[in-house]
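Complex shown without one protein chain; remaining protein chains in place.
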Amino acid sequence: MFIQIVDLLGTIAFAISGALIAMNKRMDPFGVLIIAFVTAVGGGTLRDVMIGIEPVSWMRNITFVYVIIGSATFAVIIRNRISYLLKSLFLFDTIGIGLYTVVGIETGLVAGLHPIICIAMGTMTACFGGVVRDTLCNEIPVIFREEIYATACILGGITYFILLHFFDNKNYLFIIAGLVVIIIRIIAVRFKISLPSLYNSDK
Amino acid sequence: MFIQIVDLLGTIAFAISGALIAMNKRMDPFGVLIIAFVTAVGGGTLRDVMIGIEPVSWMRNITFVYVIIGSATFAVIIRNRISYLLKSLFLFDTIGIGLYTVVGIETGLVAGLHPIICIAMGTMTACFGGVVRDTLCNEIPVIFREEIYATACILGGITYFILLHFFDNKNYLFIIAGLVVIIIRIIAVRFKISLPSLYNSDK
Partner (left out) sequence: MFIQIVDLLGTIAFAISGALIAMNKRMDPFGVLIIAFVTAVGGGTLRDVMIGIEPVSWMRNITFVYVIIGSATFAVIIRNRISYLLKSLFLFDTIGIGLYTVVGIETGLVAGLHPIICIAMGTMTACFGGVVRDTLCNEIPVIFREEIYATACILGGITYFILLHFFDNKNYLFIIAGLVVIIIRIIAVRFKISLPSLYNSDK
C-alpha cells in the first residue's frame, strides 16, 4: 500500500519530467506522450522483465496509464512557463529517483534477490527510464557523463541495507533511503560535486 | 489461424521495409538482415516479453525466420529499382502497421488485459519495431516527430473496441480495424495532415 503510493508519486514526477524533455526536442503530441510514458515506466518495466514479473506492473494497474496521460497533459498545458519548468524538471526528476529507488529495492526483496542485486534493481528502476528516454532522443544518456545521479541511488540502497541490521520498520527505512537519495542529489548539484574524473584534466 | 496469416503478411511487409532502410544506410548484408529482423519482430517481441509470453512468438515458429530471411533477400535482389522502392516502402510500412495493430490487440485480449492496454499493445506491436530500427540506425524515431503514424494505430484500436459493442464476428472486426489504420495513414500522408503542433510556428 505504502509502496504503491510512493510508486504513483514517482510516476507523476517522471511523466512530467519526460514530457518536458520531449517538448524541448519539439516532438509532436504523440511523441511527448510516449516519452512521458517511457520515462515513467521504462526503468520499472526493465526491472520486471528481468525479474520475471509479467505482465509488467503498469499493465496490471490501469491507474498508472491514467496518471501518466494526466501528468503529460498537465505538462503540455503549463509548457509556456519555461523558466519555472526548468527548476521543476530538476525537482521532479530528483523526487522521482528517490521514490523509484525504494520501489525497485522492495521489488527485488519480494523476489528474494541478493542485496547487491536489489540495489542494482533500485538503481535501474530509478535511472533506466531516463536512459531509454535519452537514447530515444538520440543523446548519450546524461547519467553516464555528469553529476551524481545513479551514485545517489546506489548510496541510498546501501543505506537501506545497513539500517536493516538495526531497525525493523520497513516503511521508515524506505522513507530514509529515499530521502538519502534525494538529499545527496540536491547537495551534489548545488555544490557541483561530481565523481572524480578518470582522465587528465588537460584535454 | 486468421491472425497467423495476418501476422505473416505483416512480417513480410516490415522485413522488406527494414531491409530497404538498412540498405539506405549502406549497411553490410548482415546488418541488412538484422535490421529486417528487428523491424519485423521488434514490436511483437517487446509486447510478448512485457506480457510474459515466452519464448516470444517468432522463436516458437521457425516459419517467421524463413519468411524474414526470404523477404530481406528479395529486398536485396530488387534493390536497384530505387524510385520504385521508395513508394513500396511506404506501402509495405502502412500495410504492416495495419496488420500488426490487429495482431497486438488480439494478443492483449487473449492475455486478458484491459482494453486501453490492448490498444497500447497493438500500437507497440505496430510501431516499436520501427522505433528500435531507427534507434539502431542512430536517428530519433520518425514516429515521434512527424506525421500521423502511431495515432492511426490508436484510432484503429479504439474503433475495434467501439465496434465490439455492436458486432460479434472478431475476424470482421479485425479486418475493419486494420483497414481503419491503413486508410487513416494513407489519407494523412496524402493530404499532409499531422498532429497539431505544441509550439509556436515561428521557430
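Going by the order they are written in, the chains are A and B; count residues from 1 in each one.
Convention: contacts are C-beta pairs under 8 Å (C-beta built on N, C-alpha and C of every residue); 3 or more make two chains touch, one makes a residue touch a chain.
These numbers come from a predicted model, not from an experiment.
Undergrad: Have a look at A:5, A:110, A:162 or A:195 and name the one touching the chain we're not showing.
TA: A:195
Undergrad: Just name the one of B:30, B:166 or B:191 that touches the chain not displayed here.
TA: Considering the complete complex, B:30 is the one touching the chain left out.
Undergrad: Could I get the residues of chain B that touch the absent chain, sorted low to high?
TA: Residues of chain B in touch with the missing chain: 22-23, 25-32, 34-35, 45, 49, 52, 54-56, 59, 62, 65, 76, 79, 135-138.
Undergrad: Could I get the residues of chain A that touch the absent chain, sorted low to high?
TA: 49-52, 111, 113-114, 116-117, 120, 131, 135, 138-141, 143-146, 149-151, 194-199, 203
Convention: only the chains that are shown with their structure count from here on.
Undergrad: Indicate the whole-number Å distance between the mean C-alpha point of chain A and the mean C-alpha point of chain B.
TA: Averaging C-alpha atoms per chain gives centres 30 Å apart.
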